[in-house]
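Apart from one protein chain that is not included, each protein chain of the complex appears where it belongs.
Right after this comes subunit A.
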Amino acid sequence: MAKAECTPKWNTLALRNRKTCPTPEKSFQTTFTPVSKDKNSQTAGHLAGGDTQSSNGPSGQFLARESIESPSKVLLMLVAGLSFSTRLYMITEPPHVCWDETHFGKMGSYYINRTFFFDVHPPLGKMLIGLAGYMSGYDGTFPFIKPGDKYENQNYWGMRGFCATLGSFLPIFAYLIVLELSNSCTAAIIAATLLIFDTGCITISQYILLDPILMFFIMAAVLSMVKFNQQRYRSFSASWWLWLVLTGINLAGALGVKFVGLFVIILVGLNTIWDLWRLLGDMSLSLVDIAKHFLARAFALILLPVILYVTIFAVHFVVLNKSGPGDGFFSSAFQSRLIGNNLHNASMPEYLAFGSTVTIKNLRIAGGYLHSHWHLYPEGVGARQQQVTAYLHKDYNNLWVVHRQQDNNSQSGNPDLVRHGDIVRLEHKETTRNLHSHLHEAPLTKKHFQVTGYGINGTGDANDLWQVEVCGGRKGDPVKVLRSKVRFLHRATGCVLYSSGKTLPKWGWEQIEVTCSPYLKETPSSQWNIEDHINPKLPNISLSVLKPNFLEILLESHIVMFRGNSGLKPKDNEMNSKPWHWPINYQGLRFSGVNATEYRVYLLGNPVVWWINLASLGLYLTMVAVASIATQRGFSLGQQRIGGGLLMLGWLLHYAPFFTMGRILYFHHYFPAMLFSSMLTGLTLDILFRSADLLLHPPYSYWFQRAGQLLLLFSILYSFYLFHPLSYGMTGPLAHEPGSAMADLKWMDSWEF
């Protein structure tokens, strides 16, 4: 209903004050060059709805910004109200852990408990969740073990409410962005309506997830960017600075929640480059002015976000100072920071000796411990001997015993120290096999040799012998625990023990490959350090490990995160969601509940909304193609410029990269792109309705416009009424069984609610 009131009002108002303020042109728009005046005035009539007295050429875009504000404010309140009420409705249902809440809720708790953990995403999102939980009285004791666990008396509503609040801002931002881009309330209200009544957006906002937080920052960044573009004629004014800095802050926020935030950074970056290019071509500006512009943007959009992003990590490391489940992913030096870790204020024998039990850690970042276990290499992969891998977690199978070449176990007195150039035999403590290598291809890195566990109880062969070499050391230097970088040279083949960083397939339990490399260059992959060192015959000394500085920690944690991200490969039997499934709403995600008796929530977009979006993308492209060919041929459509280029680019940037990703993908990855797509729909449909007078005469075209808007509103509302149980929960038999209330709604066979 709101739409119907909006358009005529602002049109007339616009005409009255049309000289007050120019609507600046926007970047990324299709430009329509105005041509001969008489042609234009014939066709430009539809520009302002039913008013035939409209302007011609560029003056058609003159519009009074102040005058739109009163109706748009009312509408904005309406959007906000609807948005909050749909997101916060039944926020505490279901009262158990849903889907990925098991991860992000748990990580929120870790912040409250200050326990160190490892996650593939940057920390801001989880920090905010933790903060929200802390403020609302959650004490961090709930274990979040698996989806479906009952919350009982825990205060989980705070965390959910926080996410839902951020999620409620999305339609509001969409409304404002579209309003800025098009100056049309109708377009803005269409975009907002699509988002408010989309079941998918509601569902994803209602739980403890990173997505609402991420999307909040993405949309806020886009909004500030668009607002900043509007300030173009008031360079270096207060509001210009405000929006510029806000853009930078939101970019840092987006990247701080998930690396997907990178896409919006690229969007803003392209927009900025475009903007600078425009300034460069403006001959009224001196080079000094342009340099000022450039520096201002470099400060606000590069320097400021970097500082903020680094600050987030600083807070992360300061808050999490207790040892926890993520320790093994990090280097020995890093671990020594954590209270409760065995390396924190460590005390152990200082020099490596024969007969010691040790763990050996690769120096490559996230390199893992040298590991072996009771499993053989499968047939066809080198010799069928016991596997040797690198493993990131702490485990009994990481323990190795250092022996002499010829072992005389009955040694009394102080054991001899291992020195640079000594020949050792490394025996796996659990399985008593020796670390062994031979001239077989390694499983993945074919240029290297295979490393296995061989022999039993210390008896092996000549291929079990390794020469210890301290990097930068001379013959006779002892090996310092934790501090010396050690290489193990294979005696028989001359190769060096190496961790390739490649993940072994299933038979290797997805641990990391260990090989023997014939290339003797010193790289962290071929260097190891002794981490734990147990030798009862030697006195323990307290060691203060070199504490890493902040930049090293930052770099290390990023490399670990990237490794973790690319390591998330789809499993063989898992149903994998493909990017082309997403825009057609092919398949949703089960958030909670499997059986008929359980309370089920299913993440699936409102099909009507999504299919309208899909159609609008095609429609938009057709409209742009037709319009630009016509202009190129010299016709004028007199059409108002469409601000959709930016949104189209946003959609592409948030969608296309997924096609090239090797990691496992889920349906919810599409939601940021869906936001852009919905905003684009608002613009496109608005233009479409208003183009009616190309075919129809004024009263009819006006009716057509109204009818189209009403039909759209009605279909969105009705489909929301139909599909709302997807978000707010349903019980009863599954939809593919007869007798289910949802049976008629299973429009696609692939939906599983």
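Following the convention adopted for this analysis, a contact is a pair of C-beta atoms (placed from the backbone, for glycine too) under 8 Å apart; a residue touches a chain by one contact, two chains touch by 3 or more; residues count from 1.
Everything that follows uses one rule, which is that contacts and distances are computed from a predicted model.
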Omitted chain (choose from "Protein O-mannosyl-transferase 1", "Vacuolar protein sorting-associated protein 16 homolog", "Glycine cleavage system H protein" or "Pyruvate dehydrogenase E1 component subunit beta") - UniProt protein name: "Protein O-mannosyl-transferase 1"
Contact residue for the chain not shown (choose from A:541, A:555 or A:629): A:629
Omitted-chain contact residue, chosen from A:238, A:283 or A:695: A:283
Touching residues on subunit A - with respect to the absent chain: 277, 280-281, 283, 287, 441, 444-447, 519, 572-573, 575, 587, 629, 632-634, 660, 662, 734, 737, 748-750, 752
